[in-house]
Every structure is written in structure tokens, then in C-alpha cells.
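Yeah, one chain of the complex is gone here, protein chain that is, but the others are all in their spots.
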Amino acid sequence: MVGHLLEIEELKGYYRGTFGVVFGVDGVSLTLDSGEMLGLAGESGCGKSTLAELVSGSPPPLLHYEGGKILVDGFDIYHMDPEVLRTEVKCKRMSYVPQASMESLNPVKRIRDFLMDVVKERTGKKPSREKVLKTAGDHLKKLGLESWVLDHYPFELSGGMKQRVVIGISTLWNPKLLVIDEPTSALDVTSQKRMIKSLLDLKQAKIIESMLYISHDLSSLRQLCDRCAIMYCGKIVETGDMDDIINNPLHPYTQGLISSVVSYDPKGRKKGGLESIPGEHPDLRNPPPGCRFHPRCPYAMNICKTKEPPVIKAEKGRREVSCWLHK
Amino acid sequence: MPKWEYAIMPRKLFAHLRRFFTNSFVKFVAKKVVFYAIVMFVAMTFVFFIPRIVPVNPIDLMIPRPSGGISPEQYAEIRNYYMRFFGLDKPLFDQYIIFWRQILTLDLGRSFPTSSVVSWPRPVLGAILGFLPFTLALVIPVLLLSFILGNWIGARAAYVGGKRSELAYFFSVFSNRLPCFWLGMVLLFLLATRAGLFPTVGWISLRVKPPSLDLDTFLDVLWHYCLPFLSLFIVYLGGWATGMRSMVIYEMDSGYVRYSDQLGFRKSKSMAYAKRNAILPQFTGINLYLNALIGETTIIENIFGWPGIGRLLVDSVMTSNFPMITGCFLVIMVVVIFGNFLIDILYGFVDPRIRIGRR
Partner (left out) sequence: MEMLELLRRSRKFIIGSAVVGAIIMLGIIGTMVTPEPKMNLSQIGKAQPPSWEHPLGTTSLGEDVFAQLCRGISNSFMVGLLGGGLGTLIAVLLGALGPYKGGLADESSNFVTNVILVFPILPMLLFLSYVLGERSLFTVGMLVALTSWPWAARSIRSQVLSLKEREFINLARMSGMKDRTTVITEVLPNMLAYILMVFVLLAGGAIIAEAGISVIGVGPDRGLCVTLGNMMYSAIQFHPSVWHWSSIWWWFIPPGLVLTACLSAIFVIHAGMDEVFNPRMRRV
């Protein structure tokens, strides 16, 4: 079997600042194979975006890579020559679409000028203007954008358009892996549907091979992803196939998450009650000892309060769960 | 080109121009024109009314008191004559109308005999225009050069980071806090008198040959120009550097710079993006700096004996040269308003959000 496209092992990334140390990502292990769409779900503040920023190779100034292994298509991105990282890995093998895509475009440059800059920076030489605009225009059409978008400044476009422009630019070189962080949070429902459809189209048109899709919106995860990983308090608590997780969640947190989503049966009636998980997400500066979910867990045992549960591989499929219940 | 295309060429041109300067930009310019016209009007009215409200009448300062040779009746007669001559006997509103008429015909009156710098009856406008180029020669280069160099230093300090950046920050803050007149005095003390490198006063050396337009004279004036220029330049350089450094550091954290990094931009190109966005708010700062600079140039001119408007204004104030004070203040206001207007329009042009407007 060919090696994994993305391999993360015991990754640690902390924020260090005047506020102290925040344990954003504290020992995360994941694998992603080519052709696979992996979803990453969890509450706000659990560390999903932190993980995405670490995978992207350019973490923000306060975030520090503290240890662990990240291999993107065989490249160890934190122990390699930054120049090779810039030319070979970024955009070609892996591309990152950040969370607030609206802010990701330079406000004083037209889209087409920004595009020319991107191409010039990546290829090292000045390309022909018509060729770039034509290629980009065709590419953006696949995402549902007209070519007039290129002539405008970012502030003249709507939020959904800007998001799709950013996705378009990130996928220009057909990266194998697209890491996309909460693309639907800032959009209305119609735009969300359009966005999900665009992402599926990208996969179908073989522009991207695999995707790491980060969201807290379980419904979009369900439509897009084959596998899913649930994250809580800087650690992965469960991974598995999407349908498995939805129909048979093993970890108490996953169970809480699934049951807190509104679901309707075909007749339009609400199915089941709306339950929420009691308590609050812990402060990542001071995570609870032992299993991090134990203060909110209905099944907490004594061992959960003191020792961290190991990763247990469940019966069939690529199921993993971190819970003492399944030992 | 077929003949019929010539007919639609001007329309194409017009369409082009219209697309380039869309409606919102024209509206922006129009709003600024109206605003500055109002400011000018307010300033003129202010200049007119304030001195006339005060009980001290400049004529009284000019004519000798009735002691010794003159009797009170003769004194009154002389006083009335001068009042009529300078138009100060008419009711206030009439004076106001005359004031405006004079300004619009560019007749600012004549200088009082009290002045030590400008002799009577030299016309005020002529005198001011003779002094104005010297002030502009200080103000414009200081503003432009400190802007360019200061912003470059600030951006570079933000880019490099580390100990050198902290040092640069410290120095720029310190130099910005220096009172420019004191810096001028210190420079005079160290470089002019102790080291003898620069001249101490005036704009040109005293010589036998009268000044003429040749290289020699030019270099001499430049030599005299250095210290006043430096006293202002250093202070403003610090100001720009401090501001730009903060702006660039702020922009470096923003979404589009990080996204450019993630797309694989070289660091220098990402920084260029940050700088380009950071310099936009600095343009609005130029207005405030220009207004402050005019004032500080006034002080510097007095210390160095540089013959600019500031020197003229102070001399007029000291000698109660009434028309000259009014004239100087008006000209300074015109320069300030014109400069502010130009900068505002330039900024509107440079920032695409204003140039294009929101659709």
C-alpha cells in the first residue's frame, strides 16, 4: 500500500503569549489517504483550526510547533528546507483555505492582479497575462463564478464569491490535498449548499484528490466526507467512517454531538429531542487531568479522572476511539 | 479605421474616463471642495472679527501719544486721519464687505510703518509673496523626504524585527519627542559654533557681491539651509517611522498576508503587500503633520533667521503690524487648506475603496 497522503503523529502545537501557554493541539494523530475526504468536527475552541494551521505549514505568529510528526505526501514539513516547502509542497501538493476567507484577499488589489502575483511568485517568472486570466477564468467557472469577478476589487464582491475565489486560487495547481477550514460558517443556507456542491464538483473533476474538511456543522460533514474525526480539547477522541459515526457513535462526546443536531424524519417531523452536552468546553490553558471529557461525561468512571485513555482500535473498519468504556 | 468609428471615438473616450473615475469619486471630490471652501470662509471671518473685537486699536500703537508737541485736538485729528486712511472708522459690517472685496481682488493692504522687517508702504501681498518661497522651501522637502524615508525605515524595522528593530523604534520615538526648536538650538550650538561646520543665521552670507542666480549663491543658500532643515527633518522622520512600524506590524498579522504566505509567496512579497496596505492610513496623517509643520517652521525660522512667512508673522505680531498679521495668517491658511485638499484628493485616488466606491 502506498504511504498515506497526510500522516500526523502525536502533533503538538501551543500558543505562547502574554496570556501564558494555550495547549491548542496536544498529541493528535491522524492519517489521510489519497482519494479520501476526511472531516474534522468539534466544538468551537477545541483546536480544529489550530490543527489546520499547523498542517498548512505557516502557523500564525503566536502558534508554535512543539513536536510530533507531520508528513504531507512524504514531506516532513517542519524539518525541511523552507524553500523546498514553498515551491514543492504549498499549493502543489497541499493547499490551505483559511477560515475567514473574506479577509484573505488583498483589499487594494484587483483579483486579476493578485492572481498574476500568485503565479509570478510560484513559478518564478512573469507569465503571459492572457494565458493566466484565461486559465483562471475557466477554473473559476467550475466553481460557479463568472469571469467578471477577476476585474473587481475584493470589497466589491459578496462573501460567498470571495470564498469561492479563495478556493479557486488555492486549487489552481491541482493540489492533492485541500485543507479547508469552516467554509460554510459565514454563509447563508443557499450559499452553503452551493459551496458544498462546488467542493464535490472539484473532487469529481479531479482537481483535488482528497480533502481535510474542518467544520462544526455536522450536516455538511455528512454530505461531503467519507471518514470523520471528532476532536475535543486538543485531542482526537474518535475516528471512523462517516455513516458509522453518525449511526453508532462510540465516544460519549460524539454521542452528545450527534444527538444535539436537529434531525427530521421524511414526514417533516422532528425526530427525537434536542439534547445538549452539559457544561462548557474547558479552557485550553488548563485542561482537565486524565480524560479531558470527564467533567461533562455522563459515564465518567474513576479511572477517567486520572489516566488518559489510550487509542483503542475498534472491531471493523478504521474505527478508533479514545475512551475507557471500550477497553 | 473606417470613417464612422471616428464619430464614436469621443464617446468611447468619455466612457473610458467615466469608468476610470466613477461617480463616487466625483462626489467625493465635490464634497471636499465644499468642505474646504467653508473652512476658508470660516477662517477669513475669524481673522476679520477677532482683532476688531479687541479694544486695543493698532492705530493707537502707531501714533505718538499726545505729549509735548501735539495738543489733544491735533492728536484726535491725526488719529481720525489714519483711521480713515486704513478704513477703520466705518461700521463693522461695511468693513467686512470691504474686507471681502479686498481679498477677492487680491489687495491685502499695505504694511504699517511699525514693522522692522517690511517697510511702509510696501503692499502686504507683495511682501508675503517674497517671503513665502522660503517657507515652502522648508516645508515641502521636509514633509516629502521625511514621509518617504521615515516610512521606509519604519517598514524595514517591522520586517527585520529583533533587537535592531527595537533600537530603531526607541530612536524614532525619542527623536519624535524632541522639541524641534530646542533641537535647532542644540544643532546650532554643536555644529555651528563649536564645530563651525554651518553658518549661524540667515539664508545667505553677507558678501560684497549681491546675490544672483548662479551655482555659488545656490550652494551658499543650501549651506544655510541645512540646519533648519535638519531640525525639522529629524523630528518628523521619527514620527513617520514610529507610526509606520506599528502599522506594518499590525498588517503583518492580517488575513491576506498569512494567506499569501500559505500560497507560497516569498517573504519580501508578502511584506510588500503589508506595506502597501499600511501606507494608506499614513496619508491621512500627512494632513495633520502638515498643519503641525507649518507651526514648527514658524518657530524654526525665528531661531535661524530664515526669511519665511513665520518670521514675518512673528515680527508683525511683535510690532502690531495689523494688515501684515491678517495677510500672513490668510496666506498660511490658504497654503494649509490647499495642501490638505490636495492630500485628501490624492488619498481618495490611491485608496481603491474611495476611487471605485461601493456598488
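Letters A and B mark the chains in the order given here, with residues in each chain numbered from 1 onward.
Everything below uses one rule, namely that a contact is a pair of C-beta atoms (placed from the backbone, for glycine too) under 8 Å apart; a residue touches a chain by one contact, two chains touch by 3 or more.
This is a predicted model, so every value here is computed, not measured.
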Residue, one of B:Val29, B:Ile78, B:Ile103 or B:Met185, that touches the chain absent here: B:Met185
Residue among B:Val173, B:Val221 or B:Ala272 that touches the chain left out of view: B:Val173
Footprint left on subunit B by the chain that the document does not show: 35-36, 38-39, 42-43, 47, 50-51, 54, 56, 173-174, 176-179, 181-183, 185-186, 188-189, 192-194, 200-201, 249-250, 288, 291-292, 294-296, 298-299, 302-303, 310, 313-314, 317-318, 320, 325, 328-329, 332-333, 336-337, 340
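Note that in this section only the chains that are shown with their structure count from here on.
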Separation of mean Cα positions, subunit B and subunit A [Å, integer]: 54
Interface residues, subunit A side, partner subunit B - complex: 56-58, 60-61, 86-87, 90-91, 95-96, 98, 100, 102-109, 117-118, 121-122, 153, 155-156, 166, 169-170
Interfacial residue positions of subunit B with respect to subunit A in the complex: 253-256, 258-266, 269, 273, 276-277, 280, 351-353, 356, 358-359
